[in-house]
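The complex appears here without one of its protein chains, the remainder shown in place.
== subunit A ==
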Amino acid sequence: MAKLILNRLSKAFEAGGRPAVNDVSLEVRDGGFLALLGPSGCGKTTVLRMIAGFEQPTDGSILLGDRVLADASDMVAPEHRNMAMVFQSYALWPHMSVADNVGYPLKVRGISGQKREQKIREALNAVRLEAYADRRPADLSGGQRQRVALARCLVTEPDVVLLDEPLANLDRHLRQEMEETFREFHARSGATMIYVTHDQAEAMALATDVAVMSEGRLLQVASPQEIYARPEGRLVGGLVGQGAILKWPAALLENRLLDWDMLQQSLSHTDGQDCADILVRPQDVEIAGEGMAATVTSVLFEGERYALKLALGDEQNLRAFSRQPVQVGDRVSIVIRSAWRL
């Protein structure tokens, strides 16, 4: 196995039209688990389909190790890439039993008899579906179908496993269970995995690396911790965590991680200072005796705490948590303990 490299990858569906994927460069280390995160229509699924070989790039190239999988002029067919994919619709073949679905990649590779039986059993074991081998996909629940699709990926030891929003059609309870299964699957198979999602919590929980995309461009690639703590730009900042983005006269400050003293200081020398975007997460906003004045505009009781929306004097909004009940319209005083300049 080897590193998967996307080199200045672009894809335009109509000649001269707006590219769906624009100049994306990315390296996925061998055995890594990369989440492609972005709002719908950002081009993440197109990137995935180019890696699988269902779409040909209009520019740039895709390499697995030193082997060129695709560029604008040539492309290795999907059936020769040794990849596997879990589709959003699961793509189970309704006319085959569960065991036949899982065993199909082996059948195509000419593996038969005892050896195939053995491998199918192992794969079904791994997703705890041994008892369902003879059922038809139509007789299974959504979560079970998902696991069959996963077992089909497991059976051939693929170089790369692609997952296209695999949890989108499942309810919340099943999602958590399947996240656990995916992690297990990754640890066990050691395959390079690429996971497309629009759900930042899912991306953070599963991946070793997160790549954020918007409007066809790659904005930032980093570990989940890094993306959360040090997001680059408004788009990434807005997508990760529940933070609010404020305009603050902080453009000339040296540090990007700002505490309350720095924030206050910058407010006092407004002359000549340009405004910058700062990201303020609700857990860093404290309702305290002496601070900035704010008005409560909405209160939502979440059980363990109240989630507040606050309006500052200059009409900017931010979010905060409170243990004490507050009323809409209350005037409070707040301290921002920590903020991140985007």
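The definition used in the following text is that contacts are C-beta pairs under 8 Å (C-beta built on N, C-alpha and C of every residue); 3 or more make two chains touch, one makes a residue touch a chain; residues count from 1.
Quick note on the criterion: contacts and distances are computed from a predicted model.
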Item to complete: Match the chain absent from this complex view to the correct UniProt protein name in "FAD-dependent oxidoreductase", "Iron(III) transport system permease protein", "Tetratricopeptide repeat protein" or "FeoA family protein".
Response: "Iron(III) transport system permease protein"
Worksheet, complete the sentence: Among listed residues A:Val108, A:Ala187 or A:Ala201, the absent chain is touched only by A:Val108
Worksheet item: Among A:Arg67, A:His95 or A:Lys115, which residue is in contact with the omitted chain in the full complex?
Response: A:His95
Worksheet, complete the sentence: Touch assignment to the omitted chain, from A:Arg152, A:Arg175, A:Arg281 or A:Lys309, lands on A:Arg152
Item to complete: Extract the touching residues of subunit A with respect to the undisplayed chain.
Response: 52-54, 77-85, 87-89, 91-95, 104-105, 108-109, 152, 156
